[in-house]
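Removed from the display is one protein chain of the complex; every other protein chain stays in position.
For subunit A:
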């Protein structure tokens, strides 16, 4: 069991995560978006989203520092173990709680705001379950470290060495199995999150637009030299109409926006599903 969880799963996770991201990036540029729901609701989003995102960014940085940087290094620059813990736990708790509250608001908003709920896919729901579980388990480890019985071995002696050992392809399974249950749970859920990551909307984090700071404001691009031709299925095109959200029902009739229903061959329009886009 330990071998499976701490020896094999990490590599499966990495393979799926990296492979999935590359594959999705190549295959599904059009689906790679935040799918913002601000058009529907912005009051709660305005509180929840920044709270969550800033929280999670700090958490991510915390993970990188905690997992990658060995204890000896921080000690060498004069950060004592106690100071480190105070910092990590203090900052970690604040960021963790911000993240949790933020995600709580976001989930509450998803559930209670009609339009946002309608726009929530099964994919989103699964993602939220795993994400929230990872955050709660993570926060639990922090809380236990602070208020729980003081343990001799901390994650810097168990999880971190294991994590680093993964990179030299000699997983230190022993170290990880000695970690407390909370840490083990958090690690497993975390790996699960990374497993599904490439297949959810979370991919947007990997196209964080930092290059915006450096690019010129006005972009000229030449029209594609080759005229495009299209056949087959058009993505992004669904008929207007309330029941279109359940695929087994038909469009009831023309709404104010002229529904191309049966017998109304809006073929010309149907082809132009990528109107905003154009040639690349």
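Just so it is clear, contacts are C-beta pairs under 8 Å (C-beta built on N, C-alpha and C of every residue); 3 or more make two chains touch, one makes a residue touch a chain; residues count from 1.
Here is the rule we go by: contacts and distances are computed from a predicted model.
Chemist: The complex has one chain missing from view, so what does its UniProt entry call it, picking from "ABC transporter Mn2+/Zn2+ permease", "Nitrate reductase subunit beta", "Chemotaxis protein CheR" or "Quinol oxidase subunit 1"?
Modeler: UniProt lists the chain left out of the view as "Nitrate reductase subunit beta".
Chemist: Going by the contact rule already stated, which one of A:24, A:110 or A:156 would touch the omitted chain in the full complex?
Modeler: Among A:24, A:110 or A:156, only A:24 touches the chain that is not shown.
Chemist: Determine and list the subunit A residues touching the chain excluded from the picture.
Modeler: The list for subunit A reads 24, 27-42, 45-46, 49-50, 52-54, 114-115, 118-119, 121, 123-124, 199-201, 204, 207, 209-213, 215, 217-223, 225-245, 247, 251-263, 265-280.
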